[in-house]
Every structure is written in C-alpha cells, then in structure tokens.
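Just one protein chain is left out here, and the rest sit where they should.
Order of writing sets the chain letters: A and B. Residues in each chain are counted from 1.
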Amino acid sequence: MAHWFFDTPTIGSIIVFAVAISVFIAYFRMLRWIQSAPPDSRPEAETPKTDVEK
Amino acid sequence: MTSIPTRESELERTVLEPLRRTPTGFYLVIAGLGLVMLTGVAALFNQWYLGLGMTGLNRPVYWGIYLTNFVFFIGISHAGTLISAILRVTQAEWRRPITRIAEAITFFALILGLLQIWIDMGRPERILFPFLFGRFQSPFLWDFTCVGVYLMSSMLYLYLPMIPDLARMRDRMTDAPRWRRWLYTLMSFGWHGNAEQRRRLEVAIGIIAIVIIPVAVSVHTVVSWIFGMTMQPMWHSTILGPYFVVGAIFSGIAMLFVFMTLVRRAWHFEKWIGPKQYNYLGLLLLVMSAFWGYFTLAEFLTTGYATLTHETEVLHAKLTGEYAPAFWIMVVGNLVIPFAILVRRNGRTPVGTFFASLSILVGMWVERFLIVAPSLTRPSLGLLPAVYTPSLTEVAITAGSLALFALLFLLFFKVFPAISVWEVEEGEEVDAIQPKARELAHAAD
Partner (left out) sequence: MPRWGMVIDLDKCFACQSCTAACRMENNTPIAGKDQAEMGRAILWNEVLPFVEGEYPNVNETMIPRPCMHCDDPACVKVCPVQATYKNEEGIVLIDYERCIGCRFCTVACPFQVRYFNWFAPEWPEELKAHLNPDPEVAPRPKGVVEKCTFCVQRLRKAREKAEAEGRVFNATDYIPACVETCTGHARYFGDLDDPDSLVSQLAASPRAFRLQEEMGTKPKVYYLKEG
C-alpha cells in the first residue's frame, strides 16, 4: 500500500499547494478572460438577449 | 441594460447612501464592536504569553470553545455561498437583493473560522508548519486543502458579481476619497460592460456558482471528519459529515437573516428586501430546521437504542447529565422556536425571522459545543467524568471573534454596496418581461 504517500511529511503540503495553485490559476485566467473582452467599436451595440428573453 | 443609466435610480441612491454618508450612530457601533474586539485581542495576547492554561481546557477535555467556534464559523460560512449559489443556479429571482450580503458573510465567517484554529494552537508561531511538513494522512490537511479552495472560491464568488457595480462606482462616486476611487478603478479592472464582456461575466458566475456547491459541501464534511476520524464515542459516526453540512446551511441561513434584517433596517432597503425574501427564505429555514431535527433524531436514537458502553455514557451526559440544560436549549432553539414562528405565514416577517434566527444561532452554537465537549468528558479508560468550564479568556476571545466578524462585515459594506445594483436592475427587467412571456406561452397553448 502506498502508505508512505500519506505518511511522509511535506507531501501533504505539496498536495495542498498544488490544489491551491491550480485553482488560483484557473480563477485568475477566468478573470483575465472577462477582462479581455473586446470593447465595442460602435458606441451603441445591440443589446444582448438575456436568458429570459430567449 | 449594457450602458449605465445617466441618472441615479432610487435603488442606486439608496444603496450608495451608506457609502457616501456616515452617521454618528455608525461610529458608535464601530467603537462598541472595536472595544469588544480589543478585549478579545488582549485576552489572546495574554493567552499566547502565558499558555493555553488560560483556558478551561484540561485532560481529557483537550478541545473546547475554540473548536466549537471553528465549527460554528465554518458553518456560518455556508450561508452565503451555498444559499446564494443554489438560488442562482435554480434562478430564483427573489435572491437578487440578498446575494451580496450572503456572499460577504461567507467570506468573513471563513476567515474567522480559520482564525480559531490559530487561537487554539499551543505553539501559534508554528502556524506555517502544516504548510511545510504537512502529512496528508491527518484530517487537518484535508481541511487545509478544502478550506483553501473554498476561501479562494468564495472570494471570487463575492468579487465577480461585484465587478459591474464597482465599475459603476468608479464612474459615479467621483466625489469619494482618493483611495476609494483608486480602489474602485483597480478592482473594476477596466470593465466596460459591453455585451460580450457581460456574457463572459455571466458564464463565469454560472461556473463558480456550480463549482462552489461541492466545494462548500466538502469543506464542512472534512471539518466533521476531524472529529469523525477519531475513535471517540459519538464522534466516530458516519452521519457526522452530512449532519455538519445540514447544520451549516441551517445556521448560515439564520446568520443571513440577522445581517440582512439589520442592514435593511439601518440602511432603508425595505423596498428591495421585502416580504418575498422573508417568506421564501423563511420557508427554506423551516425546511432546514426539519432536516436538522431529523438528523439529530437519527443520531441520538441510533446511539441510544444500542448499549455500547462508552457511547451510552456520552449520550446520557447529553440527555440527562450535566449537559442536559444545553441539550434542551439546543432543541428549543433549533426546533421549537423556529417551528412556532416560521410555520405561520405571518411569522415569516422581518421581526419573526429575526428572532427565529437569533434563536437558531444560539441553538446551533450550543449544538457545536455539544458535539465537541461531551465526548471528551467521558474518557474510555479509567478516568472519572471530566469537567470543562470555559474560562474568561475563552469567553472574551469568543466575544471578540463575533465582534470582529460584525466589524469586517460593516466596514466592508461601508466601501462596497450591500445590494448588487446591476443584478437587481436586471431582475426588474426580467419582471417586466415575464408577464409577456407567460401571455405568449398561453397563446401558444
């Protein structure tokens, strides 16, 4: 059994950090993706349809 | 909808009012809370200086009020996210004015919960050790993993739906102090709010709202597993995970009621936070109360019917022993009072739900205490029943923690709007469209 994996100090820390960092990167990229939405060239863009309107 | 209206609506004016003006009463509240918090801080420094002996803890009752607070605050943190996320995912329209408050409760309660672990440590200066020498076999590491993800998720979940409001404040609050204008500009990161950007924001919110539900469930489950993984009587129980989650959502909604009612009253949000919210959320609270009662019955009956020595001893300590008063406070606070108030339609009013929620918060704190302490007072090996009497240090730190929680909440909403303006506006549009949609559906029939 891979008991050593759970038992060895620092491996736990690495797991915590690995999860935290990957989540952080995912969230950060999500924010960048929102930020990078191209602004309209025309000032009066067509109003988007909300879910309800569809 | 995409462009910000040039004139301030009534909603905007009301919501931004507390950001603009600070009445004397606000300072008084802050000063009062600050005083309580500082007392707690003083008690904490004293405890750090002298040792954990300043608490009422002993052998074998090694865990007490701090762990109770930890479980309680982490439970409260489910308010937000879970409620707001579930309501968002199910598109409950009435959620709109209260999601921001719920999300803020989540974030701050989580911080307070983590703080309790630090307060409880015998060597607080070694706080980083679990991040350096962490062993994954220890349930604490599971906690750090889940709470870490939850902390980031709830922060993002608070932040994302605030971006359009931040952009609006950047444009509107030109008379605000410089640091705040700088903050709004920074935090709205050049938001222009055109159709594409808004679509992306809604997609992101949709993803986070779904992701955060399993994360929240995992957090409270692993909190319960800190207890459940040991072999202590009435801790070592498979129901503990779901029981903690149910209790968390239950106390979370109660905390949401308390804060939203106070904010509504102080900042005059009556027009937006109204009967609909109180009725629907009140029903949800009632359902959670019933769920909690069911879980409690399942736990106590299963333990009580069998005759396992150690389990029975702890059960008797709770039902007929020294913890019986606390047990009945819990039952009355979590079941009797909420049911008496909330079953009736005219009980689900701001006043009714406020008092029902206060009773639940007391009841749920006691419930957490009854999980943590009694199991340890009945050691399995030869010791007499132990007594745990919390000390003044523990009381002061607990009061200080609650005060800090309220302070963070109040100061946050001094700088950021307590109601999500753009979402409520969107809701008004939806309201305007819906009758038409219904007519069309009828015509199609």
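One rule holds for everything that comes next: contacts are C-beta pairs under 8 Å (C-beta built on N, C-alpha and C of every residue); 3 or more make two chains touch, one makes a residue touch a chain.
It should be emphasised that the depicted structure is a prediction, and the values quoted were computed from it without experimental measurement.
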Residue, one of B:Ala92, B:Met152 or B:Ala386, that touches the chain absent here: B:Ala386
Residue, one of B:Tyr62, B:Tyr294 or B:Trp328, that touches the chain absent here: B:Tyr62
Identified contact with the non-displayed chain, of B:Val89, B:Ile127 or B:Leu392: B:Ile127
Of B:Thr14, B:Asn194 or B:Gln232, the residue in touch with the unshown chain: B:Gln232
Contact set of chain A toward the excluded chain (per top definition): 7-9, 12
Footprint left on chain B by the chain that the document does not show: 50-53, 56-63, 117, 120-123, 126-127, 129-130, 132-135, 137-141, 226, 229-232, 376, 379-383, 386-387
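One rule holds for everything that comes next: only the chains that are shown with their structure count from here on.
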Between chain B and chain A, distance of the C-alpha-averaged centres to the nearest whole Å: 23
Residues on chain B engaged by chain A in the complex (per definition of touch): 1-2, 91, 130-138, 141, 144-145, 148-149, 152-153, 156, 160, 163, 189-192, 194-201, 204, 207-208, 426, 429-430, 433-434, 437
Residues of chain A touching chain B in the complex: 5-17, 19-20, 23-24, 27, 30-31, 33-35, 37-40, 45-48, 50-53
